[in-house]
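What follows is a single structure, and I will ask about it in a moment.
Every protein chain of the complex appears in place save one, which is left out.
In order of appearance the chains are A, B and C, and numbering begins at 1 in each one.
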Amino acid sequence: MSFSISDSDIDRTALRKHLLNRSCGAFVSFEGWIRDHNDGREVLRLEYEVYRPLAVSEGERILAEALQRFEIADAACIHREGLLELGDTAVIAAAVAAHRDEAFKACRYIIDEVKHRLPIWKREHYGNGEAHWVNCQKTVEDAKAQS
Amino acid sequence: MSFSISDSDIDRTALRKHLLNRSCGAFVSFEGWIRDHNDGREVLRLEYEVYRPLAVSEGERILAEALQRFEIADAACIHREGLLELGDTAVIAAAVAAHRDEAFKACRYIIDEVKHRLPIWKREHYGNGEAHWVNCQKTVEDAKAQS
Amino acid sequence: MKQVTVRLFAVFRDAIGVNEIDLQTGAHTAKDLYAELCRDHRGLHHEPNALVAINETISDWNDVIDDGDVILLFPPVAGG
Partner (left out) sequence: MKQVTVRLFAVFRDAIGVNEIDLQTGAHTAKDLYAELCRDHRGLHHEPNALVAINETISDWNDVIDDGDVILLFPPVAGG
């Protein structure tokens, strides 16, 4: 079981090797990639801000929950922080199990929880030079315009 | 979209690169590994026999179905043939999409169909020197014992 | 009588010891042909999940076989 925050390229080969297990027949992994659009706007790059102390402890808790809820042998997750370019991998989550059903369910559980519970914030940089924090009802720019 | 049968190690890096797409935020992959046990028996290695002409056309049909049924941008699958050792990757299936839900569903669909529809047969070699074809009600040894 | 070629795979091939049989048959459907082969060849047996392909197309067991057909007998598949 291993959760970490990384400020450089995610090493998916090392993560896979870490999970290799001869009693496991199924390996499922999810990668979140930086895509060039969101909500109809062109995205140039992304910035992740992470509050590491709580992100790591909460990430480890999510992996422990996955191990308890599903018949898996192991699980791992790495999340990036800092500035990311199009096509970069922002997050990878993976689970290994004897059988595929449990590996799929666990991998899905991990990435869903990671997206909802970790203190991580994403700022999108757009083609027109603007940048907004994602998931916030108001952006700083909106707030200033109203004040 | 790419389906293939391989008689050497699966190149997962090339498969991932083939699917890389800047309009996609989600990449889900499944790997089937050779595990050291099945139905309570110790497995030493596995042998895959593939009837290539139909395996390839049926594999391509499965990928086309996945592209039609799910909101994915692309999908790929590689299946091994020949003798495989413990820990080797027997099959890899992957899908990319704007959003993770569709990528998970498509990847799951592909591997489920591949396991049920492709003319591929698996022979397990056990610790006691025996070898049996998997999924068959009777093995050749059983049949001979009864004759 | 029809002249057909039957190709056998995996456990079916191992059971008979050959991977191809040319034979004259009165069998009407693929199912009939499979039953005939199980009768005539010790070791070959009925597998409920076996599949059949006629002339390189996955087919139904009730499909009719014609003179000159190539029939592929697939034991239960087990990919992945």
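By our rule, a residue touches a chain if its C-beta (ideal position, glycine included) is under 8 Å from a C-beta of that chain, and two chains touch if they have at least 3 such contacts.
All of these numbers come straight from a predicted model, not from anything done at the bench.
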item	value
Shown chains that the omitted chain touches within the full complex	A
Per the touch definition above, residue among A:H18, A:H37 or A:R123 touching the missing chain	A:R123
Footprint left on chain A by the chain that the document does not show	32, 48-49, 51, 53-55, 58, 79, 90-91, 111, 114-123, 133-140, 143-144, 147
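By definition in this document, only the chains that are shown with their structure count from here on.
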item	value
Distance-to-centre winner among chains (Cα means, whole assembly as reference)	B
Distance between the centres, which are taken as Cα means, of chain C and chain B, whole angstrom	25
Between chain C and chain A, distance of the C-alpha-averaged centres to the nearest whole Å	50
Approximate Å spacing (C-alpha centroids) for the pair chain A, chain B	27
Sites on chain B at which at least two other chains make contact	32, 111
Interface hub residues of chain C, defined as touching at least two other chains	none
